[in-house]
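Removed from the display is one protein chain of the complex; every other protein chain stays in position.
Entry: chain A
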Amino acid sequence: MGEMEQMKKEAEGLKTQIEAARKAVNDTDMASAAAGVAPAPRVQLKTRRTLKGHLAKIYAMHWCTDNRLMVSASQDGKLLIWDSHSGNKVNAVPLKSSWVMTCAYAPSGNLVASGGLDNMCTVYNLKTPVIKTVKELDAHAGYLSCCRFLSDNEILTASGDTTCALWDLETGKQTTVFLSHVGDCMCLALSPDNNSFISGACDSLAKLWDIRDGQCKQTFLGHTSDINAISFLPSGNAVVTGSDDCTCKMYDLRADQEVICYQDAALNSGVTSLALSMSGRLVFAGYDDFNCNIWDSLKGEKVGVLSGHDNRVSCTGVPADGMCVCTGSWDSFLKIWN
């Protein structure tokens, strides 16, 4: 038997063992465990702000930790910083490359980052008298799909080259490369304690990584298409994913498997984005069909919908204080709902 065949056989054997181990601990699912919980009330949120200013599709948005400012990225070639309370634009950052796919706000509020088909992550300082580019992080061999700051000194990126990377913002170099996915990485989310992160990719897998030792700790199966969105439950013990297979799933890290699936036979559009309400009770999932559906995370039932966009909802975000949800769309508008 050739070495390749040997490896394949060994891999199949290990996968079968893992599947059996997961089955052995699978004595219930979330909906059954939460049967005694009162259903979440029907959620009817109103549009409180419609933020107009972008001239093309919006691809990403991210809240600042102050619960007030937010950054959005559009293929009109700009990052816009908004004051969500007033609805005013605070800053505009012109991008070298208009093919942007992601943006992020640093926890300090000092920096923002963006990236896309230029394969780079560019970091900007918002606090200098004129907004300055502080670093261009250039080492990925594919598009930048997602980025998240750990601090003003470190940023995580996810790329179409199938890797994620941790960068040192002083040197502009990669400290660690996270390699295990076999498809484009589409999204990432930091754990609440900042020691690990989770990634979703076009190989339909979600992977949990240790930030410091670079190792993939766990792999979550179940989706049948690209995972476009991912988020940690605030407790850090579970993650929620959204996929082109039209479903969202919650995976428990300690059980190492899916515990509930958010799906509806009538829904046949892919999930582009998701965000959790502050407690984790509600999942806001943006879809290709122009809507954002609201799911009761414990019961698996749809409890509301945010309708109002005239094109795909591409990004969703809830600020840390949980006071609203923001949706961004290919229709070039952002909406704030509560």
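FYI, contacts are C-beta pairs under 8 Å (C-beta built on N, C-alpha and C of every residue); 3 or more make two chains touch, one makes a residue touch a chain; residues count from 1.
As a convention for this text, contacts and distances are computed from a predicted model.
A.B. asks: Name the chain not shown, per its UniProt record: "ATP synthase subunit a", "Translation initiation factor eIF2B subunit delta", "GATB amidotransferase" or "Guanine nucleotide-binding protein subunit gamma"?
C.D. replies: UniProt lists the chain that is not shown as "Guanine nucleotide-binding protein subunit gamma".
A.B. asks: Out of A:Ser97, A:Asn110 or A:Gln218, which touches the unshown chain?
C.D. replies: Going through A:Ser97, A:Asn110 or A:Gln218 one by one, A:Gln218 is the residue touching the chain not shown.
A.B. asks: Have a look at A:Asn195, A:Thr224 or A:Ser279 and name the one touching the chain we're not showing.
C.D. replies: Touching the chain that is not displayed is residue A:Ser279.
A.B. asks: What residue numbers in chain A mark contact with the hidden partner chain?
C.D. replies: Against the missing chain, chain A presents residues 3-4, 7-8, 10-11, 14-15, 17-18, 21-22, 24-30, 32-34, 37, 40-41, 43, 45, 47-50, 68, 84-85, 139, 141, 161-163, 174-177, 179-180, 182, 214-219, 233-235, 237-238, 250, 252, 254-257, 259, 277-282, 297-298, 318, 321-325, 336, 338.
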